[in-house]
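Let me begin by presenting the structure, written as structure tokens, before commenting on it.
All protein chains of the complex are present and in place, except for one that has been dropped.
Labels run A and B following the written order; every chain starts at residue 1.
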Amino acid sequence: MAGLFERIVNLDRRWIFLIVLLSVATPIVIPIGLPVTTTGPTRAAFEFIEALHEGDVVLISFDYGPSSAPENDPMAEAVMRQCALKKLRFIVCALYPLGGLGLANNVVAKITGELPNLRDGVDYVNLGYKDGPAAVMRRMGDDIAGAFPTDVHGKPISEIPLMKGVHDLRQVKLVFTAATSLIGEWWITQVHPQVGIPVIIGPTAVSAPKYYAYLNSGQLVGMVGGMKGAAEYESLLRARYPQLATFYTTTRAFTATKGMDGQTVLHTVILLLLVLGNVAYLRQRRASAKARA
Amino acid sequence: MNLEFGRVTLVILFAIVPIVGFFLGLRAPALRSRIPIFVGVFAGLIPILSMYVPRKFIAGPTGMSPRLDQWLIILAGFALLLGIANVLQNNTRKISRREKGWPFSVVLLIGLFVTGGFGIYGGISGQGIGIAADGTPTPFQYVTNWFFQPLQSTIFSLLAFFMASAAFRAFRARNTEATILLVAAVLIMMGRVPLLELLAVPIPSLQPAAAFASQGLGKLTEWIMQTPNGAAQAGIIIGAALGAASMALRVILGIERGYLGLGKGD
Partner (left out) sequence: MHPPEIGVWIAAFLTIACLTFLYKDNPFFRFAESLFAGVSLGYYVGIVLNQTLLPNLIAPMREHFGQNWDLVVPGLLGVLLYMRYAPKIGWVSRYALAIYVTYYIGLDFTRRIHGEVLPQLARAIQPLSSFDRATFFSLVYVLGVFSVLVYFFFSKEQGPITRRISRLGIWFLMISFGAAFGFTVMGRVALLIGRLNFLILDWIYPTLGI
């Protein structure tokens, strides 16, 4: 038995890589369909947007890149669908330099493809990307056109109907930032004190623990944390808008809900590895203590 | 010509003074570091003062601060590309000297010039770099979709494997603190996913109990995240923020000069 534990602890890490690969690939090939339970921060985010009125303006900021797209894309899509169904007007911008613009373009194209009634410039506008996020946010607080003189296609802001009543962030009811880095945090710590706008953040799971402090202090009105948070948001959206079920039940489209199967299986595997590793360690420690005594 | 107070002052501070400083610096090398630091003091103080001094000349629509924000958006764009010159230098040297791995430098430069070229073409032609009205991607967006995004996603996804391997090999309950860390990690990992429901999949009669236990675990997880974790994170945020704020003042006032490549006494 001791020999077996020794062998397990000294296993070539490439076997562990294979176990990880199989753990994640299996639920994709054989979906399990595990349930998703919702948590307070995600419910708070969902209900805040539900409480907004038709015609209210929401800013959706793409502050992430392909390195966290499986987590942030589903939540950005879900929020955009919710805004479209509630007839909220939304402004899209991207402040993350390494890939934010491409992802913003793709998500907007996807949602406007699903909901062809959305009119560019009237129901939504894509302002594109801008460098220097801190300076951009500061400028948007007082004058959006000062930071974004045109939309992503090069059309001047003054010619866009949606922007006619929106001079600065004080006319925007909410900022939703899907974020992988500090840029998302700056909406909370820089823009919120500057103009008092409510902020919902959709961070990656890696940075989500930090944002509980901002939730507690009231600087955030909600949080959609990681792929789990996105899956929770999808389940809330499906429950409130049954007509969206088709987008979440086709076998091909990647959704956070489907991703949770793989998360659960791999969590189980990693917990098993943790337990095995620590049991082997404790046995080793006991054996060396006996040897010394 | 728009001669608002804000613009004129900024031009004097950040153009005229540096020009004078350049000519003075040609004659007196000591001024080559002092005058930039002097200019930097104003660049750092203007955004701070605009928050506390709500006067038109600094914080109003025609004041210094709004225009400086717009200038720094442009400057940030130039700064983002700064590393490219360094990369070009290093890789062309590697290729010309046929150093080890030089073919990969060729690949890097091809990637750079092709993608950058598509970006420049998009700008010059007016086509842009996104998706056209008819849904077709521009060449730049095509490279983004099928080269850039898959590469970045996959390289970061390798971390999942290394993290699992590290957890297995290194995560040990060596002392009280490590045990607390391990227990918290296990509880969070169990509470955030429907793990008990997964284990009950082969035993349908246990599924209601698993769902009930999972709910309780989920509530415990949320409490851990909100209260002990929230408290620790708040402490870290306050401590780090105070340190960063004092460092910011040191840099603005020119006490800290490392960012200019200067040591103490330079």
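Here is the rule we use: a residue touches a chain if its C-beta (ideal position, glycine included) is under 8 Å from a C-beta of that chain, and two chains touch if they have at least 3 such contacts.
The model shown is predicted, which means the values in this text are computed figures rather than measured ones.
Participant: Any idea which of A:41, A:184, A:202 or A:226 touches the chain not displayed?
Facilitator: A:226
Participant: Looking at the whole complex, which of A:188, A:236 or A:280 touches the chain that is not displayed?
Facilitator: Answer from the full complex: A:188 touches the omitted chain.
Participant: Please output the residues of chain A touching the missing chain, sorted low to high.
Facilitator: Residues touching the hidden chain, for chain A, are 14, 17, 20-21, 24-25, 28-29, 67-71, 97-99, 101, 128-132, 134-135, 138, 148-150, 152, 154, 186, 188-190, 192-193, 204-206, 208-209, 213-214, 216-219, 225-228, 251-252, 254, 258-259, 262-263, 266-267, 270.
In this text, only the chains that are shown with their structure count from here on.
Participant: Any idea how many Å lie between the Cα centroids of chain A and chain B?
Facilitator: That gives a centre separation of 17 Å.
Participant: Which part of chain B faces chain A closely enough to touch in the complex?
Facilitator: 47, 61, 66, 69-70, 72-77, 79-80, 126, 128-131, 133, 135, 141, 144-145, 148-150, 152-153, 155-156, 160-161, 164-165, 167-169, 171-173, 182, 185-186, 189-190, 192-195, 197-199, 201, 211, 214-215, 218, 222, 225-226, 229-230, 233-234, 236-237
Participant: Where on chain A does chain B make contact in their complex?
Facilitator: For this pair, the touching residues of chain A are 9, 13, 16-17, 19-21, 24, 32, 34-37, 39-40, 65-70, 97-99, 101-103, 105-106, 109, 113, 128, 130-132, 135-136, 138-139, 142-143, 146-147, 152-154, 209-210, 212-213, 215-217, 228, 260, 263-271, 273-274, 276-278, 281-282.
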